[in-house]
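Shown here is a partial selection of chains from the complex, left in place.
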Amino acid sequence: MKIAINTGGGDAPGLNAAIKAATIAALRKGWEVVGIQNGYGSIYTDTPFLPLTEESVYGIAMKGGTILGAANRSNPFEMAYQIKDGTWDTEDRSDVIVNTFREHNIDALVAIGGDGSMFIANKLVKKGIDVVGVPKTIDNDIVGCDVTLGFDTAVSIATEAIDRIRTTAKSHQRIMVVEVMGRYAGWIALHAGLSTSSDVVLIPEIPFSLDAITRKINEIEDTGKKYAIVVVAEGAKEKGGELFVRSKKPGQAEVLGGIGEHLEKALARKTGKEARSLVLGHLQRGGTPSTYDRLISLRFGAAAIRAIDQGDMNKLVVLRENSIRRIPISEVAGKVKNVPLESDTILTATDIGINLGK
Amino acid sequence: MKIAINTGGGDAPGLNAAIKAATIAALRKGWEVVGIQNGYGSIYTDTPFLPLTEESVYGIAMKGGTILGAANRSNPFEMAYQIKDGTWDTEDRSDVIVNTFREHNIDALVAIGGDGSMFIANKLVKKGIDVVGVPKTIDNDIVGCDVTLGFDTAVSIATEAIDRIRTTAKSHQRIMVVEVMGRYAGWIALHAGLSTSSDVVLIPEIPFSLDAITRKINEIEDTGKKYAIVVVAEGAKEKGGELFVRSKKPGQAEVLGGIGEHLEKALARKTGKEARSLVLGHLQRGGTPSTYDRLISLRFGAAAIRAIDQGDMNKLVVLRENSIRRIPISEVAGKVKNVPLESDTILTATDIGINLGK
């Protein structure tokens, strides 16, 4: 038996722990394990696979990043290549993967990734590759699972940052706007806003009204509390307004400033108070995983090997009711799990007085 | 509407967050909120209740301990009292609670506690008091819920400690035995042992064999790794052996040393290596809750008020599939949730080469 492991998409704390558990669990069954470097990138090179041993994965569970490397633009079905004039085009190079897997006798692929990676994984399944998926994204927006690896760390980092920011906000009587990740789903913003009892939390699922936020801040002021904390997901937008998401995609114009900076200025103007904004950015993606993420990542990695061992392919291993379950990758591919507006976290936010922009 | 909040039993990080959310959620409904100080202790005094306001709970979500205080020996059905000769006896004084609640027009009780507290809560229900429970214990051993408040922090503290210990174990080529809490259930030991990829994990659910552990350590030695980490729950015991749990109960003789110290000596003798032990003790119970525990504690607290608001009494609010559910307190009372031997965490431990004492 020989398996390959791939880590796709953006960074998330816990990737290495998942690689470690999958590698050791497979090696201990007597299997061979290789890693795909830089997100399907190495498939098209002379050295497509990196052999993984007990030594390769020693001590990596507590490390951020991925020892396999990662890359943008590595979707084999839309592989980007540069045209002479410097612009980019894409083409389907997925056959190379299938052939390379056959040549190297890869029996199964452990695909660790988010919705994009599962979309690709599902297409690879259709081309005959046996895949078991592991749900990874700090955004927590994969359907069918209680939680994805990386999310708890991202929320913890955001919580620590807001705790730090709060003391200055209070001493200096300011509005502090903290922009966290979450382009399509507001999980990080909601959880970090809740854990810090912030005053206002803005998520993509609920278009906000500047007037409602201003009203909330004025109410707070009236109770004698002279500062306010606003947590905003990067993908939150004003009712009828535009998105302020920073774009680094090739060919797209970059929007100057993000929603955090926009809110800083708008709220300063509307309330007459001093305001500051902070963009947590890559702080949420990198570094040592929380204990919780180390644990679920190790459990996901080992569970992927058990699924392969049982021939239960084309599944995503997920955490539900604190146990590992398996769901078809096809049920997940191309979907985004938004925060349900009737979820108990939304209710809790409202119950304890957090304004959600309405 | 007027509610009382009680925090019972041992300390757990997150108690204050639960108190905060319950208090604010109730106050915002226009209810009155009081706290019972020191675990039913104040019921028998002149000032049975402490009024709780927005100000009382400001900023407490990130603080360890409980602003209500706690006490041992405060089971109203077996209230301890000292006899003339200095020894202790107990008697049922639960009627006083029922009467005091009536006198003060308490409509419902939010009981935050572990299996012991739920056992008491269930008896109070039978005496006609409306109770909603919140599951709290660092030991994670309450049935019916994915996780209890305090557990994630305890596992995180133990993980950090083992990470620290490991570097010295490695530099000095020692066996390090780390004793964690868990008198009846091995959740903390298993999760902390897993997150740190420790070599041996011993839990109450699986009586251990010293020979098996020695064999494992010798095997490690043969691979060139000159140190070993052993994580042991305080309630773990040798096959056919005795318990080494420290006792502080009145009237009982105190056992000298615990299982950690016992193992340190036994393993040093059997392997000929240097060994050291460390008892984490109260470090696991106190201090700032992890972000995860802050979050679920706030969610539990607010959910308890929603249950009361809907008249859905005598339930425990629990976390399942990352959502709040309610289960009858009677289903929980007096039971302990052990680590299921077929759970994926046990499988993962074995998959990645952790020895469980067999």
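Which chain is which? They are A and B, in the order written, and residues in each are numbered from 1.
We adopt the following convention: a residue touches a chain if its C-beta (ideal position, glycine included) is under 8 Å from a C-beta of that chain, and two chains touch if they have at least 3 such contacts.
Values in this document were obtained by computation on a predicted structure and should not be read as measured data.
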| item | value |
| --- | --- |
| Overall number of sequence copies in the complex as this file defines it, 2 displayed | 4 |
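Here is the rule we go by: only the chains that are shown with their structure count from here on.
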| item | value |
| --- | --- |
| Fitting chain A to chain B on CA atoms, where both chains share a sequence, rotation angle to nearest 5 degrees | 180 |
| Centre-to-centre distance between chain B and chain A (centres being mean Cα positions), rounded to whole Å | 31 |
| In the complex, chain B residues that touch chain A | 20-21, 24-25, 28, 61-62, 146-147, 152, 155-156, 159-160, 163, 191-192, 194-195, 197, 290-292, 294-295, 298-299, 302-303, 305-306, 320-324, 343-345, 347-348, 351-353 |
